[in-house]
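Yeah, one chain of the complex is gone here, protein chain that is, but the others are all in their spots.
Entry: chain A
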C-alpha cells in the first residue's frame, strides 16, 4: 500500500462567524479535496451559545473531522488529541475502503470478529505513526480571542511536540483571520517545527470581523498551491482523499 499525505485544517475559534461564505460549506469543499477539517472551540468561563456550538460541530462534520469545545486551560491536551483522533479516523476510512475492495461486500472494521480487528488496528497504528502529515492551523484572532492567544500558542507548541515524536514527517503552517489586510493572513509558512511561531504570535492585533468561511476557502488554495508544486516534482497521487467514517 502506498503512503500518501494526510492533510488537515485545524480551526481554533471561540464563536460565530459573521462575514462572508458559510464556513460549513467551505468545510464540505475542503473534504472534497481530501482535506479534513477539525475544529476546536475555546471558551472562557461562560458557556458557548447554541449557534456557535452548532457552527463548530457543523464545520467538523461536513469537513469529515473532529470537533471539541474546551476551556482555554485544557487546550494543550485537546489540540493533540483532536489531531490524532482525526488522523486515526481518516486512516480507518482508508482501511475500511481497502477492506471493502478485498472482501467485496460492505464490510467495516466493526463487522470483523474481534481477533481480526486487532490486526487491522495494528496497520492503522503503524500508518498513523509513519504517514506524512500536513496541518494548516487557522486561528481566529477576532476581538474576544485576544486573551486566549497565549494559551493557543502554548497548545500549538505542545502539538508540535506530540506530532514530532512520530516517525513520519510533519508540516505545519499557521494562518490567522481576520488578517491585517485581507480575510486571512499567513504568519508561518510550511515548516516541520511550530516553535518558530514564538516570535510572530504576540504581535497580532485583533479586529471585529470573524470571516471564518473566507478564511477556510483561502486556506484550501494554500494546500493546492503546495500540492501542485510538489506533485510536479514527485508526481505522487493523493491517497487519503476523504474520510468516510
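Throughout what follows, a residue touches a chain if its C-beta (ideal position, glycine included) is under 8 Å from a C-beta of that chain, and two chains touch if they have at least 3 such contacts; residues count from 1.
Keep in mind that, in the parts below, contacts and distances are computed from a predicted model.
Participant: According to its UniProt entry, is the unseen chain "FAD-dependent tricarballylate dehydrogenase TcuA", "DNA-binding protein", "Serine/threonine-protein kinase" or "Menaquinol:cytochrome c reductase iron-sulfur subunit"?
Facilitator: Record says "Serine/threonine-protein kinase".
Participant: So one chain is hidden, and I want to know which residue out of A:9, A:35 or A:82 touches that hidden chain in the complete assembly.
Facilitator: Touches the omitted chain: A:82.
Participant: In the complete assembly, which of A:68, A:90 or A:210 touches the absent chain?
Facilitator: Per the contact definition at the top, the residue touching the missing chain is A:68.
Participant: When the complex is taken as a whole, what residues of chain A touch the one chain not shown?
Facilitator: Considering the whole complex, chain A reaches the absent chain at 57, 66-69, 76-77, 81-82, 85, 88, 92, 109-110, 113-115, 117-118, 120-122, 124-125, 129, 158, 161-167.
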